[in-house]
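This is the structure I want to talk about, given as structure tokens.
Removed from the display is one protein chain of the complex; every other protein chain stays in position.
Which chain is which? They are A, B and C, in the order written, and residues in each are numbered from 1.
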Amino acid sequence: MSLHGAGPERTEQIAAAVEAFVRKVVIPYENDPRRDHHGAPLDELVMEMRDKARAAGVLTPHILPDGGHLTQQETAIVLQKSGLSPLGPLAVNTMAPDEGNMYLLGKVGSPELKQRFLTPMVEGRVRSAFFMTEPALEGGAGSDPSMMQTTCRLDGNHWVINGRKAFITGAEGARVGIVMAKAADGPAAGGACMFLVDLPDPAIRIDHVPNTIDSSMPGGHATVTIENLRVPADQMLGEAGEGFKYAQVRLSPARLSHCMRWHGSCQRAHEIAADYANRRMAFGKHLIDHEGVGFMLAENLIDLKQAELMIQWCASVLDSGSLGTVESSITKVAVSEALMRIADRCVQVMGGTGVTDTTIVEQVFREVRAFRIYDGPTEVHKWSLAKKIRRDWKAAQSA
Amino acid sequence: MSLHGAGPERTEQIAAAVEAFVRKVVIPYENDPRRDHHGAPLDELVMEMRDKARAAGVLTPHILPDGGHLTQQETAIVLQKSGLSPLGPLAVNTMAPDEGNMYLLGKVGSPELKQRFLTPMVEGRVRSAFFMTEPALEGGAGSDPSMMQTTCRLDGNHWVINGRKAFITGAEGARVGIVMAKAADGPAAGGACMFLVDLPDPAIRIDHVPNTIDSSMPGGHATVTIENLRVPADQMLGEAGEGFKYAQVRLSPARLSHCMRWHGSCQRAHEIAADYANRRMAFGKHLIDHEGVGFMLAENLIDLKQAELMIQWCASVLDSGSLGTVESSITKVAVSEALMRIADRCVQVMGGTGVTDTTIVEQVFREVRAFRIYDGPTEVHKWSLAKKIRRDWKAAQSA
Amino acid sequence: MSLHGAGPERTEQIAAAVEAFVRKVVIPYENDPRRDHHGAPLDELVMEMRDKARAAGVLTPHILPDGGHLTQQETAIVLQKSGLSPLGPLAVNTMAPDEGNMYLLGKVGSPELKQRFLTPMVEGRVRSAFFMTEPALEGGAGSDPSMMQTTCRLDGNHWVINGRKAFITGAEGARVGIVMAKAADGPAAGGACMFLVDLPDPAIRIDHVPNTIDSSMPGGHATVTIENLRVPADQMLGEAGEGFKYAQVRLSPARLSHCMRWHGSCQRAHEIAADYANRRMAFGKHLIDHEGVGFMLAENLIDLKQAELMIQWCASVLDSGSLGTVESSITKVAVSEALMRIADRCVQVMGGTGVTDTTIVEQVFREVRAFRIYDGPTEVHKWSLAKKIRRDWKAAQSA
Partner (left out) sequence: MSLHGAGPERTEQIAAAVEAFVRKVVIPYENDPRRDHHGAPLDELVMEMRDKARAAGVLTPHILPDGGHLTQQETAIVLQKSGLSPLGPLAVNTMAPDEGNMYLLGKVGSPELKQRFLTPMVEGRVRSAFFMTEPALEGGAGSDPSMMQTTCRLDGNHWVINGRKAFITGAEGARVGIVMAKAADGPAAGGACMFLVDLPDPAIRIDHVPNTIDSSMPGGHATVTIENLRVPADQMLGEAGEGFKYAQVRLSPARLSHCMRWHGSCQRAHEIAADYANRRMAFGKHLIDHEGVGFMLAENLIDLKQAELMIQWCASVLDSGSLGTVESSITKVAVSEALMRIADRCVQVMGGTGVTDTTIVEQVFREVRAFRIYDGPTEVHKWSLAKKIRRDWKAAQSA
């Protein structure tokens, strides 16, 4: 998969088609009762929407028919439109964790692995899961990947994997898994490995799917036990011991695509709140004519624009070939915090209606709250930015 | 019902008993699966907890055996303890809207109405609902009560009530209702009236119970149509046309008791987050030894203390006999915003765990978000405070 | 004056030259004691620095030798560098109000007016003032220009101007004035006019120069009485009655150039604070290794980037030919508030040292505080953005 882009005009066409599809076809599904008990749409509903997306030519819109991938700047425009409904990314196959998994496979996978695992994902026929994070109070890897406890050991022509994983989004119902583990011995000992596996597999036991504040992701966020999972050696993704490097390859774009999608959702939440404020009266005038409300909507305009600019900037850095670790930290913090403010204001503007599921505003608020933690909570990013300031200062001193 | 108080030692005993009951008996119910589809506990569970509270002598702890009511300052201490679990107020009968309804009936009700409607409420045998607010986009009364559209008309010895109500907490399953309407004609025309009614009543139709961001209140927040509800004239609460005045009587204490209960919940959320931060490691040390986390918990201490002081101050104003309209506006804004900051920090400190229902932190976050809107959103209170500043300035000029 | 730009490479050269000049030549002047009693550098010092800037080829760097003007995007890069010292814009002639006045004259002035008034300004030989705002408590024009009370009346071949002006930056010591007044009668009655005048003029009396929180602008911000000022008709700038339109032409770029300069100052304040945090120890480690400090500096990185992106975006809108009223409102709010946060954090990071004049951090904090009010306080911009949301909604409804 190359990142060759589509050009501005073509991108605009794709984005417009996605927006039209989401607004006309997907939004009516927002009231569809087919949900699992965590509030996420059932796969049946997802596949129904995807059939329509396929027919409309907007399925997996960021991957071109020739296998090429839109640039990150182009992707930003398209994914933002897909996010105009919380169901949009599911409908057009731009959602997490699949979008990031496809990206990683496209970058690192061998032709065989791509054919077997990536193709059905790009075709929107299966969902996937990324098995990295581990249970917090068991001392496992969360924001600090070096704490990884899951191990893999080479046994003949297979790797044997053991460990516990937590917050594995979409594990329930996924057909493809990317499993990360630390090599317990051998030449790559202490290094991380990634494996592609077919799911479900009896050696990967879903212990528990906690209820979470968000409710857009089918399968929720599972806690999982991996017990003697045997994976053929040729299902390793890339090289042994390079897993942390691959995680980095996936990291920044995945972080950024979260920003894109939720930016779209907050854009829509703002539209809903602005519409409400233009209709609802209180104390003798329309809500929007109360500065207390109008100013909140004005602040939304500012925050939406800021977030959009940050996304485009970070995308341009990634497009230049950089890993963008610092830039995606900056962007993730700025965007997630801005979107939280927007979502919170939308709820507040709509008063009682804002805390009901009459509109998606209430859901967007919950989703964005979770987003401030997913992909590294704000504090972890600030921590690494502070380290960078220290590093840069030392380098300047010795120069 | 008089507000004669219990004295500091007695109050401390009551509070300690409530705290012990909530911590030992109620908290284990937090994982009980008996919930309605909005997430609130089923009445069956509520009644089971109340039986235990009755046995432990902590049921309706703010109303004394002789019918007297704790002072607001005493109530604050007791209700704060009841709030240490979101189930606590339900278990010991200090929850909204019943607590406010009992208070109002105790203040304004005739002996006959008290005997018939108040007694079973104080005994924790029935739930009640307060029918005041109306659908926003139909132009009904929300934060601005003067917009009330529900009407009542005297027809012989009965009043006939018609209208639509929204956000009627606990209407589903309630046995007692207090219904508010504007007199359409007669001597009280344009004034508001309140009526006590037995529920359910076929003339009060529950159209819809929206899913809401909060999930602690049995029966949720219903939208209701009242069609030709006939209420015997002697079921009017107080005098015709005095309804807005009675709403004021209920208003400040009800607002304040929300503050008390959710203060307790945030106190507990803070305990949970602090415990987590003292156990969980990241980047080589306990979370709490990271200033980025430790400072958030320190800010919680500050906000918890500030909120407590505001509650006690406002309670003392109410105890002095004032309606406390200004003071309860100040307190409602300060406390709800402080509690939101606390709840948000607790979620953030706990990372992924914070957005799951593994602990109550996630629920408390959602409840407090709603609280910033219930009982008048922040903006409405600021609006009325600004009006007061204008009024005071004009008065000073003409003096 | 055309806005033809210099191309990316040329712009980079100009910016680099300005940065080098400010860092090497201007910064040492920061401790120069030659200040007026408001804290601003005396003109003697300004002219000394300008001589050096002229020699270094960096005087008025945003206006090209052929009279052309850098594009706004190019200007942003150059002016940001000039702002690395609060003295920088004075030294290289990019400061307010002259920069905006030059821009306006370049856009609207006749060749004769340009020759007479603009040339010496571009050569950095004189300072100018813009007489628009009026005393607040006398009901004059502040954020709301329609309240303008200063009048002009045609009397033969002269206009006679009367009124009071306030916050006239740099009036004391200026040699060129642009005076704005409302036509009291004649065909342009009620419309605004602008006039170019030589200063000083006995008919323009400086009543008072208040001490202000900022101290970078020579001449401070004067309150002025204009009494029977007679201006030859050919010194009118543009057409009678078009004054508000010209004010708009000046408005957005002037607003934006403030953002650029103070962005540079905050960049430098951040450098100073980061350096301090990397040297100073407390509680056994460097300040920056305390997350409480490191996170503040990380937040600075985020805010600096956000502000920079907003400035570039708004500049690109202006470069496209738009008046950019909405965009410059968005940008002014976002940038000024971000810079305030940055300046505040820099002070805080440096502790006691931060509130002294040992470094420019203390001054930058004060300057940025004023900036949140100059060119329209945050609230006025939110107000106009809310109006726009209302307008857009209505337009969409009728479409």
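Everything below uses one rule, namely that a contact is a pair of C-beta atoms (placed from the backbone, for glycine too) under 8 Å apart; a residue touches a chain by one contact, two chains touch by 3 or more.
All values reported here derive from a predicted model rather than from experimental measurement.
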Worksheet item: If the hidden chain were put back, which of B:51, B:207 or B:275 would touch it?
Response: B:275
Worksheet item: Which listed residue (C:20, C:189, C:213 or C:396) would be found touching the missing chain in the intact complex?
Response: C:213
Item to complete: Write the list of subunit A residues that the hidden chain touches.
Response: 290-292, 295
Practice prompt. Determine and list the subunit B residues touching the chain excluded from the picture.
Written response: 274-275, 277-278, 286, 288-289, 291, 293-295, 297-299, 301-302, 305-306, 309-310, 313, 330, 333-334, 379, 381-383, 385-387, 389-390, 393-394
Worksheet item: On subunit C, what residues meet the omitted chain?
Response: 133, 136-137, 139, 142-144, 147, 166-167, 210-214, 221, 276, 279-283, 290, 292-293, 347-348, 351-358, 362, 365-366, 369-370, 372-374, 377-379, 382-383
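Note that only the chains that are shown with their structure count from here on.
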Practice prompt. Determine the chain that sits nearest the middle of the structure, using the mean of its CA atoms as its centre.
Written response: A
Worksheet entry | Computed distance of Cα centres, subunit C from subunit B, in Å | 52
Worksheet entry | Whole-Å gap separating subunit A and subunit B, where each centre is the average of the chain's CA atoms | 38
Worksheet entry | Interface hub residues of subunit C, defined as touching at least two other chains | 291, 295
